[in-house]
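Following this message is one structure expressed as structure tokens.
The complex is shown incomplete by one protein chain, all other protein chains being positioned as in the whole.
Let's look at chain A:
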Amino acid sequence: MKSLAETAPPALAGPPPPLAVTEQPRPGGRQRAAELLQRQGVLAVLALLCVVSSFVFDSFATLDNARGITIQASFLSIVALGMTLVIVTGGIDLSVGSVFALGGVVAAWASQYGFLPALLVPLAVCGAIGAVNGLLVAKAGMAPFIVTLASLLGARGLLLALTHEGAKTYLVPRGSAFQKLGGGAVWGFGYPVLIALALFCLGGLLLQRTSFGQGLFAVGGSGDAALLMGLPVARTKVLVYTLSGLLAGFAGALNAARLSSGVTIIGVGMELDAISAVVIGGTLLVGGAGSVSGTLWGVLLLGVIQNLINQIGSLNSSYQSVVSGGFLIVVVVAQRYLSASRRGT
């Protein structure tokens, strides 16, 4: 190579020219503030809401209330973690609510055979559903919305078939290790809360600090570019849907352990709560940008809003959906405005 370079005509050789492209101005203060707000905006709102509420409601800032909110939020947060990864790739997973319920029923059924089956069987079943979603999206090129809508219906149907249309309820054996997994607590904080926290730490590492995580951003940011850069786009998609299925199934199993039975009517509309939490957490619905921590704050924010409406008492708890819906719109509008101001000036 060296010798070739020397014999080649020096068409453009010459003295090293001065720098033509210099440091472009760093983003200005306003832009940086906008960026910070987009990333940590939910956290700020959450903190503000908690501070205000603790002055207004005596029973809000108590340890018991915190325990209640976190255990409520823990199952949704695990589901939303998987959803975050899927949405970062520009996809969506509508099946998680049904898979969550299916995971619970399968876990309750398997718990009669011991602790490990109660965990592994739902993981296997739900992981398989996720993998099928992923294969259909990545290899058959089908729209994620359609694929996961189909498996939303399919998983729910499977669940009804298993329970004879809800007539049969599987119970988790009393006092079993599996039941303790759902019911146990450290300082009053349930095991599911601690497990969810651990999963979020792992998820954060996975998304931000591994090649796989970088690949998720690339696939969501520009699928064509990712392909041309030689990334395994199809494999990444299959893996991310599998992961989402696994997490939803695991959350369902934990929930079954906590309730001591496989409840068939839960999880309806849970996918929408998960998507709301992800979007409120600052992850772009079109993919390419987002964070796991934002999702955690998003889930907690939804939980706090519900808790507050319960505190007021006189309000019908259905208003929770109205408030969350309104909040979702505020967040999306704010995101649009922020990203516009980041691009401009």
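The rule we apply is simple: a contact is a pair of C-beta atoms (placed from the backbone, for glycine too) under 8 Å apart; a residue touches a chain by one contact, two chains touch by 3 or more; residues count from 1.
We take it that contacts and distances are computed from a predicted model.
**Student:** Leaving aside the chains on screen, match the unshown one to its UniProt name from "CidA/LrgA family protein", "assimilatory sulfite reductase (ferredoxin)", "Ribose ABC transporter (ATP-binding protein)" or "Response regulator".
**Tutor:** Of the names offered in "CidA/LrgA family protein", "assimilatory sulfite reductase (ferredoxin)", "Ribose ABC transporter (ATP-binding protein)" or "Response regulator", the absent chain's UniProt record gives "Ribose ABC transporter (ATP-binding protein)".
**Student:** Which of A:G97, A:G288 or A:G303 touches the chain that is not shown?
**Tutor:** A:G288
**Student:** Among A:L119, A:A218 or A:V240, which residue is in touch with the absent chain?
**Tutor:** A:A218
**Student:** Return the single residue from A:L231, A:L315 or A:A334 that touches the missing chain.
**Tutor:** A:L231
**Student:** Could you pull out which residues of chain A are in touch with the chain that's been left out?
**Tutor:** 1-2, 4-5, 7-24, 26-27, 205, 208-211, 213-215, 217-218, 221-222, 224-231, 288-289, 343
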